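Submitted below is the structure of interest, expressed as structure tokens.
In this view, the complex is presented without one of its protein chains, the others remaining in place.
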Amino acid sequence: MRLKVAILAAVMVVATACSGAAAPAPAQSTQADIDLSGQPIALTLWHTQTGVNAAALQAMVDRFNSTNGKGITVTLQYQGSYTQLYQKNLSAIQAGALPELAVAYESFVADYMKADVVLNLDPYLNSAKNGLSKESQADIYKPYFDTNRFPQFGNQLLSFPFTKSLLLMYTNDDILKEIGKSAPKTWDEFEATAAAAVKKGADGKTTRYGWAVTIGASTFNGWVLSRGGTLMSADQKTVAWDQQPAIDAVTMMKRMIDNGSAYTPKGFDYQTDFGTAKVAFVQESSTGRPFFVSSFKQPINWSLTSIPQKDPAKAATVQYGANVAIFKSTPEKQLASWLFVKWFADAAQTAEWAVKSSYMPVRKTAGDTDTLKNAWKTDVQGKQAFDQIGSSVPEPNVRGQQDIRTVIEDLLNAVVAGKVTDIAAGVKAAGVKANQILKDNQ
Amino acid sequence: MSRPAVGAARRRRILAENLLAYAFLLPAFLVLLVFHFLPGFAAIYMSLFRWDIVQGPFRGLDNYATVLVGSRSEEFWHSLSVSLTYTLITVPIELVVSLVLAYLLFQKMRGRGIYRTLYYLPYITSAIAAAVIFNWLMNPNYGLFNSLLELVGIGPQKWLDEPRGLFELIFGSFGVTVPGWAQGPSLALVGVSLFTIWKFVGFQVVLFLAGLGNISSEYYEAARLDGASERQIFTKITLPLLSPTTFFVATIGTIGSLTAFNQIYAMTNGGPLDTTKNLAYEIFHVFFQQGRIDLGATMAILLALLILGFTQFQFRVVERRVHYV
Partner (left out) sequence: MTATSLPRPRGVGRLRGRTIVKHLILAGVAIVIAFPFYWMLSTATKSFFEATTFPPTLFPQELHFENFATAWGDAPWRTFFTNTGIIMVIGTIGELVTSILAAYAFARLEFKGKGFLFLLFLATYMVPAEATVIPNFVLVTKYLHLGNTLQAQIIPFLASVFSIFLLRQHFKSIPNELHDAAKVDGAGHLRFLWTVVLPLSIPVLVTVTLITGLKFYDAFQWPLLVTNSDAVRPVQIGMAQFRTEFGAQYHLEMAAATFVIAPVVLIFLFAQRYLIQGVARTGIRG
């Protein structure tokens, strides 16, 4: 085992050295250039989509199955939440029963690589025969490639953007109008506006809050990025979020909860609360749009604005969403899987998927399609989100990130519960814990 | 008839009976062997290697050291303490409540069957669906529990999302800060415990009713003749004679609490801040969410040993009970 790792490491070092800083050379691409014989190829894709999204995905997959002309049949299998999907994959690795494709967060992929089961997509991406042209590659948002390249594994492209979104702020414009404020651009403005939005009933109870704080590691990462911080050190060996931006962000969150302008909702209740105008701001994934809308008791004027920033000119937020990874199997199945992934990322498909699922399209030119343009006539907020994709920054994709997310969420929950009162020390301690996790996972 | 012939016939008959018995036992034996015995040994095997998603080198007892005193010891002992706390809350309350209810129900009275049926209902209700109902009852925004609290003038609680201790919350509402050791179980753990008590009280009532039925009426008649009061009869006759049942109920309650998984999974996922993450859930987490087969198996073996102790205990009692049912 150790020997295997050593060889792998050596290979990766060499590979990185050879490819240099430029785009990876189309090396070892023989498998990516093969022809499919037309023999039936059955593929299974494990995913997490439900309801409308699942139906839309199924319809698209059906179309791929009937039109690909190469005998490829993709079968969708729903696996529950992302956590459950991750568990399933870990178990499947044990049993040697992985599907051909699975939706995955970056940190999942890093963990699967312990067993070296994930296919490097670079040869496929750059294959003259089956890959994407340089123009086509440039059409896909750079942050979406960045997040799927793993520094820990020689910068290989180990997954491909699938369901992307970004952290934005759901803003109730009616409330802003009522209190005579404009949408807050900086965190200071935000704090003041949220406080002004608070309404109390005759009995002194709060009937409207400024901010529904959704506790989560990604939200936290968004706060850090928007305050000019970074998430990982350059060498990927330690976390970088354990600094002043995080301390400021968490302190502000606690202050706003304590002074009554913010609260922490349960589960998805923030959607209902926003929909019934019980809160002015929610910072959440852009994908939640339809769920918010379905909880509107009366029509609400609202928009999706950037989360508050330290420097609005250099806005940064966190890139949400999952990717799809291909597991190593036979050359035919691997290529067939890649062809499906590639097809799904075509402008027509990514636009269709964006409209039906509310995720962000992965290509810039998708914005030029009639599909999206028409949809944006009613989904104004979808366009608002689309225009901000460029500001989205990937989250770390190192091994152990799953556990680090728990460390962050524990910190936030402990602060909210009053279990951690010295926030600066708490952030530092969480950083130490996170660095230990990174060390254990080396 | 010569003797050897008799012997041969008898031997044939004995052989036939032996073969028939083995044939009868075979199906059950195969299933138990393949799905209980062998996996038990396999778990021990897994705990002796490094096995982080993929099998690594042999490590002897290193994993046990890691879990008991090493880098994973904090989580292990924490989750064990959650298991024990949960057991200490649920088992005594269930025991007392169900004993009292059974005692009241034991006498002939109207509506006895209806009470028993209602009490028993939660026990046959699927744990997952029932947990969904309790999650809803304990919803911080719209839940019934909070509106009941409001009726008595207590502010809304976060229930299953509340990592703060019960005593911490109670004293905190009077402005008193309690030290860490006195904060008590988190409100979330209390919530899960309430659910557990609700689910199992009726079951234990039935066990106690069976136990009460096994006490011969002669004892009561004799006591009555001696002019004993009802309280005396309860403490001097009912309780002592019921003790095998009580002991049995406590033991299976303890084992059930130590292995509780479904309610934790469906209600809190081990949160908030790990305050409901018991050992059974921790094993699930380490194995299925962290991919650490080695440490998961190690913790499972340790839990198995713990339960084995209790099971030994229980079996002696079961043996005795079943004989006089």
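By written order: A and B. Residues from 1 in each chain.
Methods note: a residue touches a chain if its C-beta (ideal position, glycine included) is under 8 Å from a C-beta of that chain, and two chains touch if they have at least 3 such contacts.
Every value quoted in this text rests on a predicted model; they were computed, and no experiment measured them.
Only one of B:A130, B:L169 or B:L273 touches the absent chain when the whole complex is considered: B:A130.
Among B:V67, B:L99 or B:V201, the one in contact with the hidden chain is B:V201.
One chain of the complex is left out; on chain B, the residues touching it are 14, 17-18, 20-22, 24-25, 27-32, 34-40, 42-43, 46, 97, 100-101, 103-109, 111, 114-130, 132-137, 139, 141-144, 146-147, 150, 198-203, 206-207, 209-210, 212-213, 215-217, 220, 223-224, 230, 233, 238, 248-249, 252-253, 255-256, 259, 261-262, 265-266, 280, 283-284, 287-288, 293, 296-297, 300-301, 303-304, 307-308, 311-312, 315, 318, 321-322, 325. Within chain A, the residues in touch with the undisplayed chain are 46, 50-51, 77-81, 84, 88, 91-92, 94-97, 99, 267-269, 271-272, 276, 291, 295, 297.
We adopt the following convention: only the chains that are shown with their structure count from here on.
Centroids built from CA atoms put chain B at 40 Å from chain A. The touching residues of chain B, when paired with chain A in their complex, are 52-57, 71, 139-142, 158, 161-164, 271-274, 288-291, 293.
Of all residues in chain A, only 1-2, 83, 86-87, 90-91, 93-94, 111-112, 114-115, 264-266, 269, 273, 402-403, 410, 413-414, 417-419, 440 touch chain B in the complex they form.
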